[in-house]
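Removed: one protein chain of the complex. Kept in place: all other protein chains.
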Amino acid sequence: MKKIEAIIRPEKFQTLRDELSSVGIGGLTITEAAGTGKQKGQTGVFRGNTFQIQLLPKLKVEMVVDDNQVDGIVDIIIDSCRTGNIGDGKIFIHPIEEIIRIRTKERGAEAVL
Amino acid sequence: MKKIEAIIRPEKFQTLRDELSSVGIGGLTITEAAGTGKQKGQTGVFRGNTFQIQLLPKLKVEMVVDDNQVDGIVDIIIDSCRTGNIGDGKIFIHPIEEIIRIRTKERGAEAVL
Partner (left out) sequence: MKKIEAIIRPEKFQTLRDELSSVGIGGLTITEAAGTGKQKGQTGVFRGNTFQIQLLPKLKVEMVVDDNQVDGIVDIIIDSCRTGNIGDGKIFIHPIEEIIRIRTKERGAEAVL
């Protein structure tokens, strides 16, 4: 199993979710986050004052899936969340050692489905 | 070390925390989250309108622990958070490579205790 973690523009979530649902992927967790990307330490000037680049609100979407689902879901995330402008976000792939469904105590692939 | 991440019903947190405390487990981090499980893309009809299943509020509980504590804590989570109804949540086990206590710079098991 892997965890796919995507940091996306919040306004892209509904499209992403619909696309995931259409291929049968339902299990996901979202968290409100904020961040900056590679425009690190960039400053701007606004009405004569220098200011540091703001933290932008982002949505963190986490999906634990089988290894063989990863590539397809990464493609769906890119297709759903890409605008071509800076700030479209990042996808991180994490190893997961075990998954357990609390209701049934099922583990592994049984618990993902 | 492992990170145990549990996505639970928020109303079960107090019970879980009390049970963990009673066996001496205190270190944990919580985050407000929302999600859906395997009822993916399910629709309902309410007063004539079709609607998509809602994202439900969940609590994410994260605990970094020694390997030999994992099985016992998983059992405590299941006992504390299971209602038997769908939506009881999931537990994910992640590998952790290092842990550092900021105050003392202790690492590894010393930093967990």
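Annotations
For clarity, chains are labelled A and B in written order, and residue numbers in each chain start from 1.
We adopt the following convention: a contact is a pair of C-beta atoms (placed from the backbone, for glycine too) under 8 Å apart; a residue touches a chain by one contact, two chains touch by 3 or more.
Bear in mind that the values here come from a model prediction, so they are computed numbers and not experimental data.
Counting contacts over the entire complex, the absent chain touches A, B. The omitted chain makes contact with subunit A at the following residues, 2, 6-8, 31-42, 55, 58, 60, 74, 77-78, 81-95.
On the side of subunit B, the interface with the absent chain consists of residues 3, 20-22, 24-32, 64, 94-103, 105, 111, 113, using the contact rule stated above.
Keep in mind that, in the parts below, only the chains that are shown with their structure count from here on.
Its C-alpha atoms fitted onto subunit B, subunit A is found rotated by 120°, rounded in steps of 5. Taking the mean of the C-alpha atoms as each chain's centre, subunit A and subunit B sit 19 Å apart.
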